[in-house]
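In this view, the complex is presented without one of its protein chains, the others remaining in place.
Then we have subunit A:
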Amino acid sequence: MWKYDPVLFSRVLTELTLTFHIIYATIGVGVPLMIAIAQWVGIRKNDEHYILLARRWTRGFVVTVAVGVVTGTAIGLQLSLLWPNFMQLAGQVISLPLFMETFAFFLEAIFLGIYLYTWDRFENQKKHLLLLIPVAIGSSASAMFITMVNAFMNTPQGFELKNGVITNIEPLVAMFNPATPTKVAHVLATAYMTCAFVLASIAAWHLMRGNRHIYHKKALYLTMKTALIFSLASALVGDLSGKFLAEYQPEKLAAAEWHFETSTHAPLVLFGMLDENNNIKNALIIPNALSILAHNHPAAEVKGLNEFPKEETPPLYIHYLFDLMVTLGVFLTVVAAVYWLGKIFKWKFVAKKWFFGLLVASGPLSMLAIEAGWYLAEVGRQPWILRGYMKTAEAATSSAHVDTMLILFSILYLILGIASAAVLINMFRKNPVERELAERSGQQEVMAE
């Protein structure tokens, strides 16, 4: 018998919207930084190629921003529509960063509007570049504020709950909860990393197809160097996130690692399967590694899952999400490092077709790691929506139409996803780099005469 369950549908709709939003939001956070780097290099080296790079990225960026804004507006409203009980409770404690986020949006929106329409209005390109700084700050700040809200859901503090009434509220304490530092740093670092890889994918795509224009080579070098820096940062902060979990959310780490009995010298389990008695089979076991990840010491004790009541532990499949994220993180860091070393030592294979193919894959893979990471973080918090205070099932709406809305939004995102991809591809197909470069140098000659 099929039974309508608003909680289930609310969860699926939230997952759907966030899964879709996070793609565009990540681009929104990282790409302004990449544009700024390219434009800055262009101005400093007086190199037309980098300026054009910045211009073309900006044009594509506008399309993704639009979808980011639209889906962000959707999730912003859906938080109240689907989780009214949660927002009523948590809103009393954590609405400050949500509110501040809207100011960050304002800043970003205003200066993006100005930046877009003033490419040729300033004699001095540096002034134009200055306009991009508030855009980059605005989008990174919105990511920071929303991540603070999410951090609060994992480690709520700054209030007291007595008989369903909240007292002693301290908004700043709630904002700067124990999860905030690692979460914000990891989200920002991975967003920059992902955007660098996504833009590198585009350059690598052209090179792989046999277009050896110096423009693409410069683009690839710039983006891969940035990607290397940020993937190292991401791995470093990821390690700190593990230590955070060991201390504050040990059940999430234990579930992610299939670590059932509390023990010292805990091993890191990679992939594998569980049988019905929770015995691990076919896994890659790295001795002591979990103890190192959790406490920086091979002999340290790590709490096991059996210490927690069964109904308060997250689903065990998050193990694969964790493995996927970490494997991709390590893999991408290695790829970026090999490329960079290859450029220095003039290794031939970094200009081979198959290697470009690998680089083309790096962008989508990085995005996949972001999705895996978020699913790990959110599913790993279950059954709680506000850890220790409110269960997800208590938070949802009881409205009768969540299933219909799920269908409605599925169609919407499908259309938006396909349309934005089609528009982007079209836009750059119709206006290839070579032609634009020729036009621009033609213009400059006219101006010089």
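Convention: a residue touches a chain if its C-beta (ideal position, glycine included) is under 8 Å from a C-beta of that chain, and two chains touch if they have at least 3 such contacts; residues count from 1.
By our rule, contacts and distances are computed from a predicted model.
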Worksheet item: Name the absent chain by its UniProt protein name; which of "Cytochrome d ubiquinol oxidase subunit II", "Ring-1,2-phenylacetyl-CoA epoxidase subunit PaaC", "Arginine ABC transporter ATP-binding protein" or "Phosphonate C-P lyase system protein PhnH" is it?
Response: "Cytochrome d ubiquinol oxidase subunit II"
Worksheet item: Of the listed residues A:Asn154, A:Thr313 or A:Thr397, which contacts the missing chain in the full complex?
Response: A:Thr397
Practice prompt. Among A:Val12, A:Ala109, A:Leu161 or A:Ala361, single out the residue that touches the unshown chain.
Written response: A:Ala109
Practice prompt. Quick one: say which of A:Ala36, A:Leu316, A:Ala393 or A:Leu416 touches the chain that got left out.
Written response: A:Leu416
Fill in: Contact set of subunit A toward the excluded chain (per top definition)
59, 62-63, 65-67, 69-74, 76-77, 79-85, 87-89, 91-93, 95-96, 98-103, 105-107, 109-114, 116-118, 121, 134, 166-167, 169-172, 397-402, 404-405, 408-409, 412, 416, 419-420, 423-424, 426-427, 430
